[in-house]
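And then subunit A:
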Amino acid sequence: MTEAGPPQSVSLTIDGTPVTVPAGTLVVEAAKTVDTDVPVYCYHPKLGPAGLCRICLVEIERLPKLQIACNTPVAEGMVVHTHGQKVEDGRRAVMEFLLLNHPLDCPICDKGGECDLQDFSMAYGQGASRLADAKASKPKALDLGPTIVLDDERCIVCQRCTRFDDIITRERSLVVKDRGQRDVIATASGEPYRSNFSGNVTELCPVGALTSKTYRFKSRPWDNHRTATTCTQCSVGCQLFVDERYGTIARTMSVPSDDAISDGWLCDRGRYNIGFYADARRITAPLLRRGEQYVQIGWDDAVEAWAAGLRDALGAAGPQAVGVLGGGRLLNEEIVLLVALMQELGVTNLDWRAGRQRQATPGRYAGTYAELEAAQLILAVGRPPSQTAPVLDLRIRKAVSQRGARYVTYGGHAAGSFVGVTPLRSADDVENVLSGVERVAVVWDGIDLELGARLASAIDGWVARGVSVTTYLSGEANNARGAEALGMVPRSGGLPFTGMLDAAQNGRLRSLSIFGANPVLHHPLGGASVANALERIPFLVVSELFLTETAQRAHLILPARTGFEKAGHVINLAGDVLPVHQAHAAPPGTLADGDMLVALAAELAAEVPGPEDVLARATAALPAATHGFGDAAYSEGVTASKSDGMAAGKPGGGGLRIAVGSDIFAGGGTIWFDETLAELRPDPAATLSPATAARLDVHIGDRLDLLSSSGDDSLQGLVVRIDAGAPDDVVAVIDGLPEAPANSFADGDNVVLGARRAADALEPALVLP
Partner candidate 1 sequence: MIPWWAIALIKAAVILFVVVTTFAYSMLFERKIMAWMQLRPGPNRVGPWGMMQPAADAAKMMFKEDLTPETADPLIYRLAPFISLVCAMGTFAIIPFSESSAGIWGMGNVNAGILVIFALTSIGVYGISLAGWSSGSKFPLLGSVRSTAQMISYELALTMSVIGVLILAGTTSLVGIVHAQRGLWYIAPQLVGFIIFIIASVAETNRAPFDLVEAESELVGGFHTEYSGLRFGLFFIAEYLNMITVACIATLLFLGGWNPLFGLSIVPGIVWFIVKAGLFIFMYIWLRTTLPRLRYDRLMNFGWKFLLPVATLNLMVTAAVVAVTAG
Partner candidate 2 sequence: MQSFGGAVMALYRGFATTLQFAFQKKPTVQYPSVRKQHAPRFHGLHELRRYADGKERCIGCELCAIACPANAITVIGAENAPDDRRSPGERFAGRYEIDELRCIFCGLCEEACPTDAIVLTPRFEMADYRRGSFIYSKDRLLVPPDAGVGAPPDERPGGIPADLGWVTEQKSTVDIARGYDATYNGAKLKDEHKGLTLQ
């Protein structure tokens, strides 16, 4: 052969069938093309080969011994037999070793019914063990962390879990401790296993060694009714399976084939935040305010009252006196209906921006997740995607660790991505890292419009230089992009939400309807002033799951349905229109927002589009966005946040500035009302650098209050944490915690230390030696 270079594809024979696959393919993958089953435990397409379990033995002609299919690349002219006496014998011997110390646990094991060890035991195992001695006894039902239980007797040391923690999340906390019969899965540090992606190891584990606490003993795989849907917890839009049993959601599972969006992973917020729908505090009947109390009313009366309130406001002061807030948590169909109904009524005061996020459309450089993964430089601006779009962050980690991309941040304060991050402090730094880079991906949190505008013009510059740029907006509400694309923005002459709040203060807003939004907890104007404005509205309607801070101010509360209880579509941050399917029956008395709107339209005798029309509009492909992303005109009338983040400015009077960050388990809604996840909710913490802590003389576990420089706002009872990576003179707090709502603080604001209590007076256990 005189070919130049290695052949691009090789031909081989598997079980008598000739196949041609790209060079370098593993035999186990090549075997998938001929419809034969090679059993695997340790191999996983996303984790690569490890060659640990040996179950994948196959016979390759002209090789004297059986070979493992998962770690043998194909070669030209190879003849592979995946079945046959020799292979079966080999696998039987492997099974015997794997089962030597495996307990007879299947009846009490959560994996039973979907366990590879069970399946292959049936295929290759022998009925009785030849082991004369007692089986090794190892820890069972061990708490590995807040989400995972380990049964070490069942572990077959395939190391999928540790490799996931190493290769995929890069967190590297799980290890195999000790060797041989005494090996045990543990964290290297001995601390509990905490990760925002911990749930994935329970799916990867081919046996029942790692199981989820939330699913423990709840169901059996064959009991579950599985629905494929889209996760509605954040704007990434991961596909997921919801397993329902007896009207309860037993668990959620990732969709392994979902390479385009989730890459087959889920974060723990999406996976475990499923208990809220059944919380006893859920509202299950419309509530009407009577003086200081709420009375339960029927839906007919509720819709009548709602229509009457709207009619009064419209009649007395025209459409300018009516406003609507929400959409970021609605389905596309519901947004279409809402917008159409408001148009019919002439209402122009529409907005979805109930929190800090100002923009959701990534503009003309919008990109796909695959493009993000292929970028050479990833620039995160503002809050880190690890907290706002967790599974997107896994892709960043993948790009960095497997594709050699560089990850830099600008603004924001704690990247927390477990891959090498370079925080940039000035625009010049950004320009410097750009030199020689061809593909750039920019992820922005959409909060600081002024910063966004600067970023947008910088991007225009880069593109002009021939750099290919893709932009992403990872925000707060899961369907923010859908809301913006489908028209939940102020219409000509209409007021944005901040303007509506102004109008409310002045008594010009007569009626406001809020759908699935909690501005009192999230809006940057601060809880007190938002609440104050809302209380001045003569007729406030809130559609909610729970009695949130905002709902408590409403005159009429409408019990809504969760994303598990209705069907429709959402648009994720990459612009994909994704289906949401109903996974379980909604509690009686609740109504999907769309149904409420249809009832309202009927009551008001207003024309709204029919179901087909709504569906067509809700699923229409997004037009290529020509604006957005820092484009100030696009978000006309929106007050910018107060500062440019951590990059600008110097410490003020007290020498202490605040950094407000997000956490995937923060929020006042689904997570706050999900008791099964109480352990995962972040404490209201104040994180300081060691030097700052020493300067202020505070210690880990102390409780302190923070006051804004004006003294108007305060955060009380924050637990002190010390983080060596934190910048000096900055106190980092978490946004969106109902115990300490930080929404009136903006990044970079000066703050003053208030009262403090020493740790030992409170919780001695928290003081580290």
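Assume contacts are C-beta pairs under 8 Å (C-beta built on N, C-alpha and C of every residue); 3 or more make two chains touch, one makes a residue touch a chain; residues count from 1.
On the choice of candidates, all candidates are chains of the complex that A comes from, given by their letters.
It should be emphasised that the depicted structure is a prediction, and the values quoted were computed from it without experimental measurement.
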{"item": "Identity of the candidate that touches subunit A (this complex; choices 1 or 2)", "value": "2"}
{"item": "Candidate 2-facing residues of subunit A, complex", "value": "106-108, 112, 140-141, 216-220, 222-223, 246"}
